[in-house]
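Could you have a look at this structure, given as structure tokens, before my questions?
Only one protein chain is missing; all other protein chains are in place.
Should a chain be cited, it is by its letter among A, B and C, assigned in written order, with residues numbered from 1 in that chain.
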Amino acid sequence: MKRNINVVSLTQTPIEEQQIELVERKCIGHPDSIADGVAEAVSRALCCEYETYCDAVLHHNTDQGEVVAGASIPSFGGGKIVRPIYLLLTGRATKHFEGHVIPTDAVSVEAARKYLAETLPTLNMERDVIVDCRMGDGSTDLCDVFKTCGQNLVPRANDTSFGVGHAPFSEVEQIILAMDKEITETLRPKHPMIGYDIKIMGLRNGDKMTFTIASAMVDRYCSSIDDYVNMTAVMSEKLQSVAGKYTSRKVEVAVNTADDIANNSLFLTVNGTSAEMGDDGSVGRGNRINGLITPNRPMSMEAASGKNPINHIGKIYNLLATEIAQEACMKVDGITEMYVRLLSQIGKPIDHPLVASVQIIPEKGVDFKAVSRDVEEIVNDRLSNISSITERVIKGELKTF
Amino acid sequence: MKRNINVVSLTQTPIEEQQIELVERKCIGHPDSIADGVAEAVSRALCCEYETYCDAVLHHNTDQGEVVAGASIPSFGGGKIVRPIYLLLTGRATKHFEGHVIPTDAVSVEAARKYLAETLPTLNMERDVIVDCRMGDGSTDLCDVFKTCGQNLVPRANDTSFGVGHAPFSEVEQIILAMDKEITETLRPKHPMIGYDIKIMGLRNGDKMTFTIASAMVDRYCSSIDDYVNMTAVMSEKLQSVAGKYTSRKVEVAVNTADDIANNSLFLTVNGTSAEMGDDGSVGRGNRINGLITPNRPMSMEAASGKNPINHIGKIYNLLATEIAQEACMKVDGITEMYVRLLSQIGKPIDHPLVASVQIIPEKGVDFKAVSRDVEEIVNDRLSNISSITERVIKGELKTF
Amino acid sequence: MKRNINVVSLTQTPIEEQQIELVERKCIGHPDSIADGVAEAVSRALCCEYETYCDAVLHHNTDQGEVVAGASIPSFGGGKIVRPIYLLLTGRATKHFEGHVIPTDAVSVEAARKYLAETLPTLNMERDVIVDCRMGDGSTDLCDVFKTCGQNLVPRANDTSFGVGHAPFSEVEQIILAMDKEITETLRPKHPMIGYDIKIMGLRNGDKMTFTIASAMVDRYCSSIDDYVNMTAVMSEKLQSVAGKYTSRKVEVAVNTADDIANNSLFLTVNGTSAEMGDDGSVGRGNRINGLITPNRPMSMEAASGKNPINHIGKIYNLLATEIAQEACMKVDGITEMYVRLLSQIGKPIDHPLVASVQIIPEKGVDFKAVSRDVEEIVNDRLSNISSITERVIKGELKTF
Partner (left out) sequence: MKRNINVVSLTQTPIEEQQIELVERKCIGHPDSIADGVAEAVSRALCCEYETYCDAVLHHNTDQGEVVAGASIPSFGGGKIVRPIYLLLTGRATKHFEGHVIPTDAVSVEAARKYLAETLPTLNMERDVIVDCRMGDGSTDLCDVFKTCGQNLVPRANDTSFGVGHAPFSEVEQIILAMDKEITETLRPKHPMIGYDIKIMGLRNGDKMTFTIASAMVDRYCSSIDDYVNMTAVMSEKLQSVAGKYTSRKVEVAVNTADDIANNSLFLTVNGTSAEMGDDGSVGRGNRINGLITPNRPMSMEAASGKNPINHIGKIYNLLATEIAQEACMKVDGITEMYVRLLSQIGKPIDHPLVASVQIIPEKGVDFKAVSRDVEEIVNDRLSNISSITERVIKGELKTF
């Protein structure tokens, strides 16, 4: 059956030419990101458990749960946690299958704790966090859908829903992702004072970019206010230089500007996340699956993290749409900007969306027909291989936030 | 001080001319909407308590919490709840103020239960729901901000953040809101079988609109499968006719198409919400403040419901941006489409955003300068009266989801 | 089969001749009593549900759970609850039976809330208390036992355990029970200021009795410290006069002696129970099934409240042993004091204990053989009619604390 792929030319001011652009990223230790990361880790662990014991991934959606903030008293040289973070796992997962009992609660708690220990190595897992679980049972109707996948059939869509993606990333978008990478791979390993809860807000106003960064600092590695202020200066400088690689526009980087140094009101933390001291987090409230929040771009409200990777449209189509856009922009010449929307039909095979809608802002003078044909081919190929998304999600190769 | 208001002409295919448009609304009893509604009700109750006992609204953000699904066995004529819905209230609120203790937990639990009882009158509050509370204490730094409001000063922004709004509503957007109104004000009062958890998904593909509606049915008012099927037919017909008032395009309305009637797999519920039987809900995952999810439009990821209405940019600016766009479109001629973005600067008075950015798709041949001037005036006026947003939120006059 | 009934003469100083006697009662609103009362109410509600839908009482033991204290600010004329009491229902109950699903969680939450509303009418059920539930599923093995009872067979003992009872009640014991009755039936109806959380501690030292009473007062009915002090005086006087009806010994009654009037440190409460403001409660930590704590008497540690009334020895044998002792003392002359112990054998019919051991302190000169024969007959009769205990427990006719 031929797929319904619709490629059109879009008349729109490209993002780089718009006056105002706003982009945000909540890094790995932000409470909302913690919630996302745990939800996804739990889903992956359930997938493995199901595959091992049932030869199929059973129905589950663990895209829920709540990070309830604790209380802490940070202090130069090392403070203490007063009340642990409380993390409630909810959602649902199939607990019984052909006579087997699947230990979904135990698996979920273990996966969540493992994820936390690995992601926030500063956390004292015996004292600083409580992981609770009130996960429900999977619904019987949907279970059916999942069994088919053992028979190499394409799963059917769980809902009438959609996914969106765009490419290429704008300068601001690229810079934010590069800053995150720089912090994670270079700065923090060298400066353990830099915490995990970092929010990067990028604003481009015409040709001026301002990156406002709120970064938790880990108190045990910070001996004084001078130490602290010095680290914000180091971060500013290094991240400024990262930005310079992606743009020739004017760039300003401000780290922890909300601090009131005079009143000792700093973003100092015991473990490097505000979840320890007042900020709650929820799944699906932070980054979209491309790692960014981009109010200038079409976005899906869907919480991808924790959704089952077999037939949940809100997860699979968002991931796929983004990959399609990225591949097309890389391989096909003549594309200034591209938006992909995949719409499902509940109950129909997921490789046949109701419509795969592609909007392209073409470069001046390009042969749009040729572009269109090449892009359509990529869309078609990707849809044919849609199960690759599922497999890579389960292996943890695809980020969801 | 002059406000930084930036009005530009936007080159973009207007929404009605785009090939594909997708809009969604989660009605009042959808688990995510329940979470939103409770969060907002709790915030409003805290505002009243603070005003009564402290003469000021103190710091709080109750935009958190989780609706953990229960279990039920619906049955024609009336089934039963097996496991209650579990609703966890989190977030934080100032508990001590100038020697007073504010009973934030008791107030929150009461407000949540009251909201549920009023919004889902089918619920047996003694049996079908558990309202739990793990609300934290407000942070001291931010408390300061709030005291000023007793002195008629403009509060300062809590964050570097933004709000977005657009007008006018497209046909699909208008129809979805009108359908919701029809159900709430006319259909349900006449047909109590119609539940509260209704999801309306509108898809326009060129000149064809499809509205896919998933509506819970209340089993005690539904005696048989014929009764059920009949009700979906009634809804389809009535909502089709609603749509006809807003468009001359082709319209298709499908109610509960996911049902598998042959296998008795229906959206039958005891109380009219899927929260009773498997679907969790979270604050901020559903509708934006205009009541819709609009992936074709710029959206804010911010969860407005439950945020404090004094200085929380993510709440106030989203509400204000939407009101500005609506007023401008109504009062100023020559606007095809309009997008408003308000960007805050943390720590600065909220009536002076870093930039108020307005993008207008003007009608052909219009004097953009004149349009621009009139719009700027409206923006300026609205910003001057920004406290009106706060007041109306507290009174419950503004919807947040 | 003949029952193994063993009646012996006991050489022991009768309680009234011992130098020191200590007896305690935690009245209906004491946190431990609240826990007991809720546990028993939940069990009774489950029994009814099971009987209605399964024609048999299925396995359950709800003798668990925790009353976690809230926080309150009492105040003359009426204070407020700051943090609700949190009540966690645990234990286990059979949730599936021959294809039926029994809504044990919903039934339990409803029963607990109903019990609280009736027992502590001062409580604002929408604001002052959270009833949560984490009840497990019943074990399959024991379920079998319960089905037999539908076939009019005698249930088999769930454990190797025992029950104890004594009669007659000593003067101190009688007085404490009479005081409780006076408060409940006469004083509180007239003086609503008198709360529900009352602890009566009776100490007899030779011929002098001291009753130390700690009684919560309900602030909305108490306008001032004079009002409060006056009420303690009224209680002292009335309860003194109650004591006079049961003893000719010297009696002292002290109400709320721990108060430090000068420092306004009173037992003033919003709702009449310390559970609102700091004191937790647990099932089985308070009164024994005769309503008393009697360290001078043999006691069972078993928590009777919430245990299933079909085959749980710790519940049934404690109730039965007490009834046997009371009936025997009433009907058979010549008994000064009597102790009954019933020992079960796990897996054997409960009407055939391993041994029914009766110890009697006979009156001087009595024909012990005759006494013994009469008592044995009563024991035998009562064991033959053991199912009467079960029936009356389900009907709520027997107190368990």
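Criterion: a contact is a pair of C-beta atoms (placed from the backbone, for glycine too) under 8 Å apart; a residue touches a chain by one contact, two chains touch by 3 or more.
All figures in this text were calculated on a predicted structure; none of them were measured in a lab.
Among the chains on display, the ones the left-out chain touches in the entire complex are A, C.
Here one chain is not drawn; of C:162, C:196, C:228 or C:246, the residue touching it is C:162. Here one chain is not drawn; of C:29, C:79, C:155 or C:284, the residue touching it is C:284. Touch with the chain that is not drawn comes from one residue among C:88, C:117 or C:154, which is C:88.
When the missing chain is restored to the complex, the residue among C:75, C:186, C:205 or C:241 that touches it is C:205.
Of the candidate positions C:238, C:341 or C:382, contact with the hidden chain is made by C:341. Within the complete assembly, residues 6, 8, 10-13, 18-20, 22, 64-66, 68-69, 71, 86, 88, 90-92, 134, 136-137, 139, 141, 160-162, 164, 201, 203, 205, 212, 257-258, 260, 265, 277-278, 280, 282-286, 293, 295-301, 303, 341, 343, 346-347, 354-355, 357, 359 of subunit C touch the chain that is not shown. Residues of subunit A that touch the chain left out of view are 70, 73, 80-84, 86, 101, 103-107, 109-110, 113-114, 124-128, 130-133.
The rule is short, and it goes like this: only the chains that are shown with their structure count from here on.
Distance between chain centres (mean CA atoms), subunit A to subunit B: 24 Å.
Subunit B and subunit C have CA centres that are 51 Å apart.
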